[in-house]
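One structure is given here, and the rest of the page talks about it.
The complex is shown incomplete by one protein chain, all other protein chains being positioned as in the whole.
For chain A:
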Amino acid sequence: MSEPIIQTHQLTKQYGKRYSVKDLDLRVAKGDVYGFLGPNGAGKTTTIKMLLGLVQPTQGYVQIFGQDIQENRKQILRHVGALVESPTYYGHLSGYENLKLITQVLGLPKREIEEVLYIVGLSNDAGRLVRGYSLGMKQRLGIAAALLGNPKLLILDEPTNGLDPAGIREIRELIKRLAEEQGMTILISSHLLSEIEQTVTTVGIIFRGQLIFQKSLQALKQRAKGRLELEVSRPEEAKVHLQSFGWNPDLHGDRICFEVMSRKNVAQLIKTLVQGQFSVYGMNSIQPSLENIFIQLTERESC
């Protein structure tokens, strides 16, 4: 196992009587692209704010690069880039000027501004006032700001929020590139699994303040099973017919469902149906959807 970049221990935040985050043990290894998932209000942003030292935990503690965030805040933040909630921007300044404000405080050279603008693809719009930027561009400017100073860890809180499909794709490509080319460890939160499914290596799912899943994307995918749906005439009879031949069908409405099977078996199945004088109108192979697992996981918790 590689060394953890982020590690939290029993992290808890209580607002009044309500637990916003409870006993969270987050672990992000070096080089991970960690997808931090949860429905709205699950405690994602609160957790991220605690990671960054913006909010004090009620209990537990956060270690980043093996150091406590409360004690070594400045040293840690020097190597962390983050975009929390909505991006910060001064509308009356240009994109370049907005980034200049940060390099000024951090004492970074000007060429870093051009570098990050290039990475997020805003070089051509750097001179325009940010007021006139589209939401996607503002979001990318926010990421550019987070990239200043060449951080080892990048924390992005819902970077795809409010973007159109093209914008979401752009951000996704960008994150992929950052992880692959720059070797950054990235934590990215979202309430939509499909948005980050193609980008992340590890997934943590938070629900009502608790971490209910934290494993590799592969492990999550294994939990999801695909299925085969058949639309046939007289489904009830077809089910009985198939059962008599040793199949194990499920009836969902007027569709007959099976677990994923080999191509040979599919052919055999259809042959059985046709020979039994049933008309096959259509067949659907339902891909394993992470969305479904997500719902399954969260529903079980809410029962």
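In the analysis below, contacts are C-beta pairs under 8 Å (C-beta built on N, C-alpha and C of every residue); 3 or more make two chains touch, one makes a residue touch a chain; residues count from 1.
One rule holds for everything that comes next: contacts and distances are computed from a predicted model.
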* To do: One chain of this complex is missing from the view, so tell me which of "Cobalt transporter", "ABC-2 type transport system permease protein", "Anti-sigma factor antagonist" or "ABC transmembrane type-1 domain-containing protein" is its UniProt name.
  => "ABC-2 type transport system permease protein"
* Option touching the unshown chain, where A:K30, A:K100, A:K176 or A:R234 are the choices -> A:K100
* Please pick, from A:L52, A:L211 or A:L228, the residue that touches the omitted chain in the full complex. => A:L52
* So which of A:A82, A:L163 or A:L273 would be touching the chain we can't see? -> A:A82
* Over the whole complex, note the residues of chain A touching the chain we left out. => 49, 52-56, 73-78, 80, 82, 84-93, 97, 100-102, 104-107, 145
